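Mind looking over this structure? Questions follow.
Note that one protein chain is taken out, while the other chains of the complex remain in position.
Moving on, here comes chain A:
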Amino acid sequence: MPDTAPARTVHLGVDLTDAGAHPAAWRTTGSQAQRLFDAKRLVELVATAQRGLLDLVTLDDAFTLRPGRTGTVRGRLDAALVASRLAPRSGGVGLVPTVTTTHTEPFHVSKAIATIDHVSAGRAGWQVGWSTTPAEAAAFGRKAAQDEPDAVAEADEAVEVVTRLWDSWEDDAEIRDVATGRFVDREKLHYVDHEGIRFAVKGPSITPRPPQGQPPVVVRADSPASFDLAARRADVVRVRAATRDEAVALRAQVRDAAADAGRDPDALRVLVDAYVVVGDTRASAQARLDLLEDLEGVSWDTDSLTHVGTARDLAVTVEEWTSAGAADGFLLRPSSLSTDLDAVVDGVVPLLQGAGLFRTAYPGTTLRDTLGLPHPANRYAAIA
């Protein structure tokens, strides 16, 4: 009897922050560093990711200029607005900006992500960020810098408020009943009435429920506090693991912690951050990394899976890690966006497709469809 269970497939995201994951990426030929803040460059990168049928792109964010030498890329755009700018000219691929919770209002976060979801017809996600730097605290001047457990605890409460606000409109709240003159059925709008430790938020949102109901929440689990947040709140968990065994253990840990929190572990997607330098040969990939390291003056310390080699080698790694249960997928961190993203899309993706490990078309229209997550019920409709 052939196995009728669906083939195990892999999820692939790519991070589009800066000119690439390597600090010296902007100094390489073709890096388009002059166009770093040009929306059209980002539109082209998203088109490439979409050509490769990737699940999602992530965009990092920060409020203050990173301290550092003039030699590194400095300066960022607001990631949520970039994601929205990218939405109308793309399809299929998910758009996942980082929005931080330490100095921003959950009410604003909620409507921003909901709106990206409306504009993209269901392709938004939210990478939950928090801030521990004195520099960012000083930029807002409202409170002192927080340590990580405290900032993550605040993020946890913010996720609760944001996700409640997304549910504060039922999907069919807008009725346009001409006979009674009512535009909405207010029984289907809900006060979230959150009275928490750090926030009191009344609701409802001003923005109707996003098309996905709940846009996927992405959490980077790279500390005990964030690991706990991810297990309880995340749909997509980003982990860092340098070896396959380490990843196998981490993924099992995340799934166990999710189960302990009363969640179905199969509802989580654990993605390993994978730094990639892809070349036609192993030697050419290594030569590119050598050049980057020369420019930067130090070796590239990534602290997670790092691939320096051919597309075929990377496809083999993906297959081995996936079949070993080390990951549900990978969040690719191209060393140089201008070079490695094309290499992944044109080199690695076809090999994975050939092996039956990666989709040959988007399965639906929303990011939840792509990630294989069901449309969530509305918590308020359930108790109504």
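In the analysis below, a contact is a pair of C-beta atoms (placed from the backbone, for glycine too) under 8 Å apart; a residue touches a chain by one contact, two chains touch by 3 or more; residues count from 1.
Here is the rule we go by: contacts and distances are computed from a predicted model.
Asker: UniProt name of the unshown chain, from "Phenylacetate-CoA oxygenase subunit PaaA", "NtaA/DmoA family FMN-dependent monooxygenase", "ATP synthase subunit b" or "Iron only hydrogenase large subunit, C-terminal domain"?
Answerer: "NtaA/DmoA family FMN-dependent monooxygenase"
Asker: In the full complex, which of A:G13, A:G52, A:P204 or A:G279 touches the chain missing from this view?
Answerer: Looking across A:G13, A:G52, A:P204 or A:G279, the contact with the absent chain belongs to A:P204.
Asker: Check each of A:R85, A:R164, A:R288 or A:R333 against the chain that is not shown and name the one that touches it.
Answerer: If we include the chain that is not displayed, A:R85 is the one touching it.
Asker: Take the complete complex as the reference. Which residues in chain A touch the chain that isn't displayed?
Answerer: Counting only chain A, the missing chain is touched by 26-28, 31, 33-34, 36-39, 43, 62-65, 70-78, 80-89, 103-105, 107-108, 111-112, 114-116, 118-119, 121, 135-136, 138-142, 169, 174, 176, 178, 180-186, 189, 198-204, 206-208, 295.
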